[in-house]
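A single protein chain has been omitted; all remaining protein chains appear in their positions.
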Amino acid sequence: MMVPLDPSSKPTSQRRIAEGDTVVVYERHDAMRAVAVRPGAVLQNRFGVFRHDDWIGRPFGCKVHSAASAGGGGARGGKGKGGGFVHLLAPTPELWTLVLSHRTQILYLADISLVVSYLELVPGCLVLESGTGSGSLTTSLARAVAPHGRVCTFDFHDQRAASAREDFERNGLTSIITVAVRDIQGQGFPEEHTGAADAVFLDLPQPWLAIPSAGTMLKQDGVLCSFSPCIEQVQRACEAMRSCFTDIRTFEILLRTYEVREGGLKGATTNEESNAVPLAQKKRKLLAAAETLDVKQNSSVMVRPCSTARGHTGYLTFARLRVHGN
Amino acid sequence: MMVPLDPSSKPTSQRRIAEGDTVVVYERHDAMRAVAVRPGAVLQNRFGVFRHDDWIGRPFGCKVHSAASAGGGGARGGKGKGGGFVHLLAPTPELWTLVLSHRTQILYLADISLVVSYLELVPGCLVLESGTGSGSLTTSLARAVAPHGRVCTFDFHDQRAASAREDFERNGLTSIITVAVRDIQGQGFPEEHTGAADAVFLDLPQPWLAIPSAGTMLKQDGVLCSFSPCIEQVQRACEAMRSCFTDIRTFEILLRTYEVREGGLKGATTNEESNAVPLAQKKRKLLAAAETLDVKQNSSVMVRPCSTARGHTGYLTFARLRVHGN
Amino acid sequence: MAAIPREAWEGCSVLLDINDGDRLAFFRLTPAATVKVGNRTCSLQPLVGRPFGSLFSVGPSGLVPCADAPSSRDDTTQDAADGPSQDETRDNRSLVDNNTAQNLSSDDIEAMKRDGVSGDEIVEALIANSSTFGKKTVFSQEKYKLKKQKKYAPKVLLRRPSTRSICETYFKKSPARTGFMRVDALSLLLSMANVGPYSDVLVVDMVGGLVVGAVAERLGGTGYVCSTYLGSAPSSIDIIRMYNLSSDMTTRIVQAPLSGLCSLQNSGDVSSGLNDSIQGEAQEPTAVPVENTQPSVPQPTDTAVPDEKTQSSKEQSIDIDIPEPLLDEHVNQDGNSSLDSKRDEDGSSIGPKSLKAGKAPSPERMKYWSEHGFSSLIVAAPGHDVESFVADLLPLLSYSAPFAIYHQYLQPLATCMHSLQVSKMALGLQISEPWLREYQVLPSRTHPHMQMNAFGGYILSGIRIHNGDACNGSK
Partner (left out) sequence: MAAIPREAWEGCSVLLDINDGDRLAFFRLTPAATVKVGNRTCSLQPLVGRPFGSLFSVGPSGLVPCADAPSSRDDTTQDAADGPSQDETRDNRSLVDNNTAQNLSSDDIEAMKRDGVSGDEIVEALIANSSTFGKKTVFSQEKYKLKKQKKYAPKVLLRRPSTRSICETYFKKSPARTGFMRVDALSLLLSMANVGPYSDVLVVDMVGGLVVGAVAERLGGTGYVCSTYLGSAPSSIDIIRMYNLSSDMTTRIVQAPLSGLCSLQNSGDVSSGLNDSIQGEAQEPTAVPVENTQPSVPQPTDTAVPDEKTQSSKEQSIDIDIPEPLLDEHVNQDGNSSLDSKRDEDGSSIGPKSLKAGKAPSPERMKYWSEHGFSSLIVAAPGHDVESFVADLLPLLSYSAPFAIYHQYLQPLATCMHSLQVSKMALGLQISEPWLREYQVLPSRTHPHMQMNAFGGYILSGIRIHNGDACNGSK
């Protein structure tokens, strides 16, 4: 269960791995996958063969080694690389975003976290979402409104909705998330939610078609968010919001990541002839002496931005349902 | 003279200050002004009273003190603050951008430098510009095409053109820059430049009106740049470029600045009770010892981004005149 | 009851936005509470029972709800930079906006006011009597109108305090107080630390309580946020009073010194380790040392807390170059006196006075955490060298627990990340920096804001792991 839903259930990381759990198998920061723990099953990857039976009863976060004598059929490859290991992590919405199957473009951490904050979600809220897509955001919405709130998510695509529903089941979120097949651009949200939603999230190619319905669903002062990759969509969405919404704000959020490495720079001394300028030289020697000690410390840790990054995901436009005076 | 124009003239910084020179008086990084050196004149500012006569014959980059006995009339205020000083700098296009009078929104360093590079300007080029505005970019264009090239700049606003012309005269750039009053959006560039321009720069509210004319002026493979603050202008400009231009690319450039300060962070030791965890404590003591030495070195220099910055100046769209096959 | 109260109630904390962000201040809706708008002191009583998001104008008898809500505040011209030059042919340069352009004298206006003419009507009169208004560009006309409206017809917007609005308010008006933590950075911390129901979140909050309050809001009365601190004196977390935390939520906030948590962890003996440094629930650590009637007892919310008070105890804020404006220069005159106001006793979940945040955790809780670990960690100690105490904090977490460390400087996080890499205590380590950009989206005038907050801080995130080969202990 990704999100504990009652007082008797501990946060996953405080538990031990049990049959039926989903664990995130961490090979490397860019190589993870979600695995359902089944007795007798094995996981085979480039690091070896791993028996699920070895995992059960161990804490999340532990390191497990590939079976020395690879049991079952799929032993090939396992032995050669022998002694490989992986870590077994407790699933979180953040890890889920990294391992889920991409049935559509998904939202990532930075956008997700801003959406949850700006929608002002807290436990107990009702939030509507369209479309469901790959369920990346949905899972975070669920965590935010759990244990007593609700996420009603809609996708016009049959199969996509079904796959998302399976994922939510697998992650123990069915009591929080309802998935329905519906063309929100064409039909709007179902009437049953009229005036009941604390927040509405739209990720639609033509959000302006759904905005009037979103306005109908929201409680007064409730927040709407529309996510669009192109500025033309934002322009039309903002236009559509102006009649019923206020406090319309459009943001873009990116994450810049940094890489850390150990080791200093080439000093001038290594390159310099010994008959160089005396004064500067002297200073350099002083520094060099100090650096020897310095290396033992920490100032040799160098950090700089990673050179490539996601340059754009989309624009997030937030707006509040206007409150009517009397 | 801001840009040396013949072999006999030295770069300004290699000369001494002479009568008639423009110097940039540097008080602080955010307080500078351009002053023409005239015998007998005085400069009065919050740091005191400065006699131009004291400046003549001294090198650019020197530090000058306010006159101890403030000569002339404007002595008031000078004495009280006694001993103030300023630095006298050689004018450059970069400094000029910081001191010029803003008759319009101006382009700043980052945009200017990208424009000059992307327009592929080298000495000898002919570049057309509209509008002249406050002449911030013009001055950098002139430096790039000097000594034998030419900048023809146009502004529809009479007075603005005249003020710019005065500035260029003052900076010794009249042999490089021609200023004309002309409505480029309405009339296009003058026919005399047809097929002669290496590059064209547009900073106009409706650039799409001037783009066909820009195409006529350019040599084959010549580069056009259009600067616009709003994306709608960019969209229309790109649309207009597609018929005659290729390699259409839109950029935005910002400068992030960093602030440096000396002094370390609060260590945990200063706050921690002495009966804390022994192991971590030990490590801390080791570190503390090292830090003592460290402070003498440089690792106590801390750096972080300045918190406010120019968030947007404009979009720069570059395009090349399409070459016609045969 | 709904998760989010949609109307202000007697005794709740509110955020007032006066004249479209010109002034932002928190108030408590006590019967005696007032706000000064312009030179008029208005009772806050008219706000009680009104929906959050309502707009008020200042009438002869005080705050009056506007007939309709904010009329598209977003259509107002946000930028002075490109507005006039773009689509207009009229040119402001020929205009001289001196006093002679206005035919109404200040005496005239005073007379109108005395006659009970509304602010909006005065603005209309000013426009009608301006000889230059018609010649201005549309952009300048809007600007002129807005300026006069702010002066003669000020508007007060009733906002609901929430993590979003509280964080934005501090960042805008008093950023040093909250370590320059921008709302996107705070949002990332909450996500990266997997804060959700029934979490046991360990927090080092040296940003005034902003993080503790945000976590408590997300917990919704489940789980725990354990605010730990270095040394013997807890950091101030009085910003939690700005949140309308219910009593359920407030009781989930506990405070314990790091040394206590660590010794407990090391000794394995819950009660002894604990009692050395924490004297149990009977004697509470002083969470919020402000000049209250009960200084050692933080209230779930408190009365109007403009920053003149909170600024003074900002030991945790780091040096900044530019003196920060106070959260609200116009202190609510009756602020302090409203503490003795009655709380509502109508069964709403807003905490009555006797419920307190920042108690010491019970020995049972401490024992539980020593056995199972905290389920995540957030550190926001912008002025501190985090590396030294992260080494103490991580062992307090359960294996697989995520953590997120906020800092103003990159190098301390880099050093910390490197030492965690070497120690193999954590994986998935990453330093990231959020980069937030706001856009003006208006017809023919769409572009990023001309001014930006160029810096939202750095965050080191990762997951605590067990790297030994035989880890059969649950933590």
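Labels for the chains are A, B and C, by order of writing; each one numbers its residues from 1.
Throughout what follows, contacts are C-beta pairs under 8 Å (C-beta built on N, C-alpha and C of every residue); 3 or more make two chains touch, one makes a residue touch a chain.
The structure presented is a predicted model; accordingly, all values stated were derived computationally and were not measured.
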Exercise. What shown chains does the left-out chain touch?
Worked result: A, B
Exercise. In the full complex, which of B:I106, B:L224 or B:C238 touches the chain missing from this view?
Worked result: B:C238
For this session: Determine which one of B:L100, B:V116 or B:A214 touches the chain that has been left out.
Result: B:V116
Seminar exercise, completed: The listed residue (B:S101, B:Q159, B:T194 or B:Q220) that touches the chain absent from the view is B:Q220
Seminar exercise, completed: The one of B:R33, B:H65 or B:R170 in touch with the missing chain is B:H65
Exercise. What residue numbers in chain B mark contact with the hidden partner chain?
Worked result: 3-7, 9-16, 26, 29, 58-63, 65, 87-90, 92-94, 109-110, 112-114, 116-118, 120, 122-125, 140, 143-149, 198, 219-221, 231, 234-235, 238-239, 242, 246-258, 260, 262, 298, 301-303, 315, 317, 320-326
Seminar exercise, completed: Where chain A meets the chain that is not shown, the residues are 104-105, 205, 229-233, 252, 256, 259, 261, 263-269, 271-273, 275-277, 280, 283-284, 287, 302-315
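One rule holds in what follows: only the chains that are shown with their structure count from here on.
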Seminar exercise, completed: The distance between the C-alpha centres of chain A and chain B, rounded to whole Å, is 42
Problem set entry | chain B and chain C, separation of their C-alpha mean positions in angstrom | 38
Exercise. Which whole number of Å gives the spacing of the CA centres of chain A and chain C?
Worked result: 25
Seminar exercise, completed: In chain B, the residues touching two or more other chains are 231, 287
Problem set entry | For chain C, residues that touch 2 or more chains besides their own | 410-411, 437-438, 443, 446, 448
